[in-house]
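Please read through the structure below; I'll follow up with questions.
Moving on to chain A:
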Amino acid sequence: MAKVMGERPKALLDVPLHYCPGCTHGIVHRLVAEVIDELGVEGRATGVASVGCSVFTYNYFGCDMVQAPHGRAPAVATGVKRARPDNVVFTYQGDGDLAAIGMGETVHAAARGENIVAIFINNAIYGMTGGQMAPTTLPGQVTQTTPYGRDPATAGNPIRVCELLSTVKGVALAQRVTVDCPKNVRAAKKAIKKAFEYQMAGKGYCIVEVVSTCPTNWGMSPADSIQWLRDNMLPYYPLGVYKDVGEEGEE
Partner candidate 1 sequence: MPKVTVDNDRCKGCEMCVIACPKEILELDHSITNSKGYHPAHVTDAGKCIGCGSCTIMCPDCAIIVEVERCPRRYS
Partner candidate 2 sequence: MTGHNILLAGFGGQGILFTGKVIAYAGLMEGMEVSWLPSYGPEMRGGTANCSVCLSEDPIGSPLVTEPDILVAMNLPSLEKFEKDVVPGGLIIVDSSIITKKVARDDVKVIYLPASEIAEKAGIKGAANMVILGKLFKETSFCTPENLDKGLQKTIPAKKMDLLDKNRLCIRLGTENRFQNPGASAPGFIFYNFDSTSSWKDPSRYRIPASAAGCAPGSALGAISP
């Protein structure tokens, strides 16, 4: 047997993940860790955990970790990066953290062109607190706090983060990916790797939005969740590159 596929990346510590069965957080964790391994930066990487399901990322990534208050990961990451410019700094944030309470910090870190990577998990719901409406919850989507379905007239409209950030100067990469099938997982990894490489090249703020599932709070099996993601999430959150300054960087 010459090749082994699926071995745990070194940057992902050998501990069981606390996530629910079928939660795509696990896939994204592995991708980030694989990228850290491939770039050989674990020894100079610092991750910033946010509040929500992904709060425990500090237990999973092998690099140094800071846990930030809800929504403040971009500010904490800014502090780390400014103090240790040689460190590779990333945040790992959910949609409530990044797009609701932390939108201010996110937009301003982006506008500063802060040299950090944001891994943004969009699963259209608050997971940790048990399935309430997120800023990304789709119109009509039933959650604990939109029991009759999200009515944009009263509950507002879902925010398309990559589209929004694509208008901000300072953003080097804004790309939306998903992890519903092996092909898209590979594409997601490529985007994450590009984001880290852009940071190392000093290009500015990079965000990789991963359209994800939450089988538990969506009330579906992981398989059905994947299908629901394709049928409902992707039409509202189209995959693609919303901004990429490329090799030359921003003018």
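On the choice of candidates, all candidates are chains of the complex that A comes from, given by their letters.
Remarks
Please note the rule applied: contacts are C-beta pairs under 8 Å (C-beta built on N, C-alpha and C of every residue); 3 or more make two chains touch, one makes a residue touch a chain; residues count from 1.
Values in this document were obtained by computation on a predicted structure and should not be read as measured data.
Checking the candidates 1 or 2 against chain A in this complex, the single touching one is 1.
Contact residues on chain A toward candidate 1 in their complex (touch as defined above): 1-8, 12, 16-17, 19-27, 30, 179, 181-182, 185-186, 215, 221-223, 226.
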